[in-house]
Each structure stands twice: as C-alpha cells, then as structure tokens.
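A single protein chain has been omitted from the complex, and every remaining protein chain is retained in its original position.
Chain naming follows the written order as A and B, and within any one chain the residues start at number 1.
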Amino acid sequence: MSGVPDIEIVGSLADLPTSATGARHLVWWGNIGFMLIEGTGFALAAASYLYIMTQAPAWPPRSDALPGLLWSGIFTGLLLLSELPALWVLRCAHAKDARGVRWGSLVMTVFGFALLVPRGFEFAHLGVLWHQDAYGSVVWLLLVLHTTHIVTELGESAVQTAWLFTHQIGDDQFADVDDNGNYWTFVVLIWLPLYALIYWAPRAV
Amino acid sequence: MTPDDALRTRLDEAWRDPPGLWGFLTTVDHKRIAARYIVTALLLMFLAGVLALDMRWQLSVPDNDHMGPQLYDESFSLHGSTMLFLVSVPLMEAMAFWLVPLMLGARNMAFPRLGAFSYWLYLGGVLTLWIGHAMDITPDLGWFEYPPLSGPTYSPGHRADIWAQMITFTEVAALCASVNIVATILKMRPPGMTLARMPVFLWAMLIASIMTSLSMPAIMLVTSMLISDRLVSTHFFSPAGGGDVILFQHLFWFFGHPEVYIIFIPATGFVSSIVEAFSRRPLFGHNVIVLSILSIGALAFGLWVHHMFAVGLPRLGNDFYTAASMAIALPAGLQIFCWIATMWSGRPRLDTPMLWMIAFVATFVIGGLSGVMTASAALDLQLTDTYFVVAHLHYVLIGGALFPLFGAFCYWYPKATGRLMSERWGKVALTGIVGGFNLGFFPMHLLGLMGMPRRVYTYPASMGWEPLNQVATAGSAIAVAGGLVFVANALISYWRGAPSGADPWGGSSLEWATESPPPPWNIAYAPVVHGLTPMWNGSRPLPVMDGLADDHRQVLITSVTDAAPLYRQTSASPSIWPLVAGLAVSAMFIASIFTPWAVPVGTLLIGITLTGWFWPRRPRAKQGPLGTGG
Partner (left out) sequence: MRRGAALAAFLPLAACGGIQSPLSPVGDQAVALHSLLMLSIMICGIVYALVIGGLGWSLRRRRAEPPPDTDARALDHSLWIAAGVILAGLIALTVGSFIADRALFAARGRDALAVRVTGHQYWWRIEYRDPASGRWIETANELHLPQGRTARVALGSADVIHSFWVPNVAGKIDMVPGRRNLVDLTPRRLGWFRGQCSEYCGAQHAHMALDVKVDPPAVFDAWLTAQAQPAAAARDAVAAHGAAVFAGACAACHAVRGSGAGGRAGPDLTHFASRHSIAAGTLSMTRGNLQGWIAQPQAIKPGTMMPAVALAPADADAVARYLVTLR
C-alpha cells in the first residue's frame, strides 16, 4: 500500500503534434471562459438598466435629452465594418499565412484607434451626465463597460501587430491571433444589444 | 511509479524552480501556490476566530462594556468578510489548485502563471482589508453592506470603499482561478478518463468553477456601482435620483447565493473521495451524486430572492422562490443518502478523515434542515435577521464546508508532506471542534426563536437571553481550542510524523500513484484510465503512456468528452510577470478608492505588465517590412 505502484507502458505520446488550432487548443478554452465572464457582466448591467427603467415614471426622465443617433450610428457602422478585417485575419491564422495576419492585425489596430473618435463623440452626445440621475448613471455604465473592451482590444491588437511584424511566427502565435480575432468578434456582437438598449429603448418606451 | 534515475534527473532539471527568494516569487508550481494559499487562509481563519471569540465575550453578559458599538460592528464585519471572501472560497480554490493536476495525472495546471497571479491578487485583497483595519478604516457595515447605509450620505470616509475593493481583488483572483480549473479539467485529463470516468471531486470543482464565472461578475458589478455612487456621485442606489436600494440586494444576492454553493460543492467532492476510500468500495450512486451536483449548481442561480423575503417584494415571486429553495434540498438529500449507502455496503474504517465525514453528515444536515425552514417565505419573516439564521449559516458553512475541509486536510496531508498526522491528537482536535461547535451554535437556534436579532452589540438583561449566550460562548471557546490542537498536530507532524509512503490510505484515484510528497513534475508518465477507480485494479500494474518531453516543460492536452490525446503543449516556466502584473493591478484598485483617474493610468500600467507577460520569446522576423532581412 505504501510504495508507488508498478507501471506498464502501453503506448507513446511522442508522435503527437506540439500545437493545435481552434477548439482543440488549450488557450481557446481560456478565451471562451473570459468571454463567458464578461458576457455575464454585460448581461447583468443590461438587466440593471431594465430594472431602473421599469421603476422610472418616464424614460428618459423629463430633465434629460434623448441620446444622439448620429455618432452612435457612425460608431456602430464602423464597428461592424471592423469585423471584416477580423474575419479575414481569422482565416489567415487558420491557414498559417504570416503575411496575412501581419497586415490584417495592422488594419484591425487602425480600426481600433479610429473607433475611439466616434465613441468620444457618443459620450458627449448622450444627453445626460452620469451624476445627474440613475438613468444617466446606468447609461454611462453600459457605455463605459463597452469602451473598456474596445480599449483593451485595441491594446491587445496593437501589441500583437508590433510583435508579429518583428518576429518569426509560430503555431502558438497563430493561435493567439485566432483568440484575439474571436474576442474582437465578441466585442462587436455584444455591442448590438447594448446599442439597442441605450439608443432605442428610450425611444420605444 | 518509479522512473529511472536518468529520467528523474531530466524531469527535475526541466521542472525545478529557481532557488531562494527569486524562486518563491516566480514559481508557477501549482503545489507551491496552493500551499501559500492554504497557509494564508488558515492564518486568516485564526484571526477571524479571535474576532468571533471577542464578540462572544461581549455577548456573554447583557449590557456588557467589553466592546462598544463601533468595535463590535467592525468585528462582525471583519469576521464575516474574512471568512466568506478570504477563507472559504480561497481554501476551496487552493485545494483544487493542489489536487486537480495530481488527480488527473497531469504535470501542472492549464495556465500556470495565471495561478500565481491569482494568489498575488488574493493577497492584495487580504492586505487591503487587514491593513485597512490596522489603519482604523475597518469596514463596519457587515459582510454585505447594503445602501443607503453604505452610500456616501450615511458612510462618509473610506471604510465601505475598503470593503468594496477587497471584494474586487478576491473576485478577480477567483475568476482567474475558475478559468484555470475549468480548462485543466476539460482539456488535461489522462487518456481514457472520459467524463463518465471522472471522479466526483473533479465534477465538483468543474461545476463550482463554472458557477464562479457566472456569479462573480454580479458582485464585481455591484461593488463597482457602490464605489461609483460614493466616489463620482452616480445614483444607482439613491432613491432621490431615481435609483433603487433593492437593485443592490438583487445584484449582491445573485452572486451571494451561488457563492455559498461554490463553497459547499467542492466539499461534496472531498466527502465523495474520502467516503469511497474509507468504505473500501466504489461510491454508491456515482451518477446520482454527479447529477445532484449539476442540479444544485443550476438551481443555486434561481434562489437568491430568499435572502430578500422581508423586503416586501411581490408575493408571487416569494412563492416561486420558496418552492425553488425547498427543491434544492432534494439533490442535497440524495447525496447524503448515497454517502451513507456507501458506508452501509462497504467496510468502513474510522480513521480521522472518515470521522470528519461522519461529523459532516451529523452537522450539515442540521444546517440543511434549518435552511428548509427558512426557505418558507412566510416563516422566514420570523427567522431572518435573527440568531436563528446565524445558527443556520454557521451549521451549513462550518458543518458543510469546513468539516469536509478539515477531513480533506487530514486525508491528503500525507500525500503533500510524506508524513502522517497523529491519529490520537487528530481525534482530540475533532472532538473539541465538533463538540464545541455544536455546543456553541445549537443554542443560537433557540436565541433566534426567543427574539434575539443579529448584529446587536448588546442586549438588555430583561430579555432572558443571557444563559444561552453563555453556553454559546463556552462552546465557541472549546471549538477554537480544538482548532489550535488541529494546527499544532499539523505543524508537529510535519517534522515528527511517521513516514506515510505513496498510498497510506489505499485511495482509489490517481494522486496516490505518485510519491509523497510529489516531485515538482508530479508524475513521470501519463496514466491511462479505464474506470472510476484507477488505483483499485487488483495487483495489476498501472497502464501508462510515455513520450511526453522530459527536457522541457510539456503537458498533454486531450479532448473534452473522450480524453483522447490531441497534442503536447509547452507549459509555462517560472516568471516574475504574474507578480509584477499583480502589483500593477493592486495599485490601480487601491488608488481608485481615492481618484477615478487611477483607472486610465492604471490600465496603461497594467497593459505594460501584461505585454511583458505574454510577449513570446521567438527569433526576430527575417521577412516583411520590419524583418532583419537575410
């Protein structure tokens, strides 16, 4: 009972590859885990928005203006457009195309910077400040949460681009590019329900 | 299994930590990280116990002046926050960190550096709360500081911010740990360990970690909203601004209820492992137990309103949450049946770990039953916010989580240290802890039924609460004394305990296949699994596969459902970046108590540390516009 048991070698793992792509890869699952966490956070923030909305006699409250549609429309359009290079980079990563991921990541990074401009104007045209009332607080909450993701994705894409251009790209790095592209897609998709809540729920109610 | 010397030397070389302090700061060895988690949490448990004794002393006599209201309020806040955020969940995570790779026959966790980072953030939370206490800005509004009391109007100063940010630290640590554990269990199982052949403990940690990922965002969100109300004048929780104080309660308890099951479910894993080993037969009702854990995990998200039955919410909702809260007793009860059935049909050996399991059943069931009583929205109106519910929560947390944890500690101690704890002193400790706990907390059910509310620093003599309070104090003191004997046993056995060998208890799972203590690389070969109890295969040798690299850190990745070998993944080496990133995150969290500008500045700093962490070390590019050419 006290010694280590005898062993019998029944096979070898030496012929297994040393990398994988997509859902076979370990880090892909970590990425999914973080999407689950952040997605839950967004869902709860959206639920808080709806909760406060159902308590309010008017939405938005009479002292507040409706949030502007121009800059949010520009942002949303640009964000959806940014999904194109992201999808292209995903394809290049799966095909192990070094040149494609380099230039594609650069385009994604440029989009990331560009998106900050309409997002800045969006904040200025929300029609309410965060400290005016609960409506203002929760609208700013949703927009700040999403902006945080834009900023972190921009940062990750920028750093990745710099590295990709200056180094030889291995299988694990193609997997990292794959994960970044997937997360970018998540950030694009999660914006759509938030956009509906912030800009259209006050107009529908 | 004893690998030959040449193999051992190569594995040691690949998997060793740098020596000394640098090794301590850079290690990514899951066993070392788990050990530091456990030592820290046990120290905090002791501090929380001292706070509890202090409060019990104050309550032993009516109109006592041992502590004034401020000190008492700080004590119950610090005690609750420490036990729930800094001890219970981290201890379960720590046990998972230590045991999951060993039980999987794997060399490390899926994300070794993330594990190190989790510990540093946890330590940041510990220091935030306790250094805050040393600086006399101790939180003093309980462990779930409701607004408006915790809002800017009624709690100026920074006590509530310390509480909220301590939570931010520990929740980020827990979220990182949960992703790590889920990825390890899903993708690093040994060949042949299909989900159907996975031991209950691994199911328990998988479910508890998924629950963590889904529930912790709620408390991160709500504490951020509270800090935001306090720091930058948002109106989430101020009725005057259109906010709602009940929103805080909904978000808090959406986290808070799953939290207690996140603490309980790993305990069911310990119980399953230990009852199986000491009944000397495979667990009865394995499928029932696994399904029960799954249903408890799902149901747990549908119960949170039972913490709010007195708030005056719509009656139909209260009816629903009553039924759901009652329903969760069914899977829990079936688990108890299966464990008792395992003992009934086995040949139980009553060593200390098994005695803890018996104490668990006898104690936790009382807590479960008092929970069924509070599940009724109507009856809860007499029971909530009284000492009845104080008794209930301690019975389920101490009986349901800490007793299995103490048993698990005794059970796996020989594997971790190579020594056996003293059986005799283990039984003395158990008698003190279990007897003292029941003596201390059973009277609290009666005190609640006699009208004593919770969180009161004193009470008048005319209420007749004194005798039971004194019994409660005596029992608590005995329990703490038992706890000290337990710790002394652990410490003394470390140097003077009898050598245990690899498998002193005759366990059924793979952690018993390697040496005690395990070498840094855990196990030399990848075991092949054909059933639920791989170590109970008669006298036949253990089937294994070789071929994993032994000259650098490499782990095996397998498929999610069938555990078919997929590829070999390089495993992270020791790194200073988790500590550096942890420091950057800590600086941002602390500074954001005082100024919102900490957020953008801190984000930039964190970005820099994360860049260092993830920067791949590969040769410079030769082609492309930034290539070196040639």
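To be clear about the criterion, a contact is a pair of C-beta atoms (placed from the backbone, for glycine too) under 8 Å apart; a residue touches a chain by one contact, two chains touch by 3 or more.
A quick note: this is a predicted structure, and the numbers were derived from the prediction, not measured.
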* In the intact complex, which of the presented chains make contact with the chain not displayed? -> B
* Structure fact -> Touching the hidden chain, out of B:Met135, B:Ala196 or B:Leu350, is B:Leu350
* Would you indicate which residue among B:Leu7, B:Leu231, B:Met450 or B:Ile492 is in contact with the undisplayed chain? => B:Met450
* **Per the touch definition above, residue among B:Leu369, B:Leu491, B:Leu604 or B:Leu626 touching the missing chain** => B:Leu369
* Structure fact -> Contact with the hidden chain, among B:Arg315, B:Arg496, B:Arg540 or B:Arg617, goes to B:Arg315
* Asked: With respect to the chain omitted from the figure, which of B:Tyr37, B:Phe201 or B:Phe284 is a touching residue?
  -> B:Phe284
* **Positions on chain B where the hidden chain makes contact** => 68-70, 73, 141-142, 146, 148-149, 154, 239-240, 244-246, 281, 284-285, 288, 310-312, 315, 318-319, 322-323, 326-327, 329-330, 333-334, 336-338, 340-341, 343-348, 350, 358, 361-362, 365-366, 369-370, 372-373, 375-382, 384-386, 446, 449-451, 453-460, 463-464
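We take it that only the chains that are shown with their structure count from here on.
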* Asked: What residues of chain B sit close enough to touch chain A in their complex?
  -> 1-2, 110-111, 114, 175, 178-180, 182-183, 186-188, 191, 213-214, 216-218, 220-221, 225, 228-229, 232-236, 238, 241-244, 247, 250-251, 254, 500-504, 506, 513-515, 525-526, 528, 535, 541-548, 554, 556-557, 559, 565-570, 603, 607, 611, 614-616, 618-626
* To do: Using the touch rule from the top, collect the residues of chain A that touch chain B in their complex.
  => 1-20, 24-27, 29-30, 33-34, 36-38, 40-41, 44-45, 48, 51-52, 55-56, 61, 98-99, 102, 130-138, 140-141, 148, 151-152, 155, 159, 163, 165-170, 172-173, 176
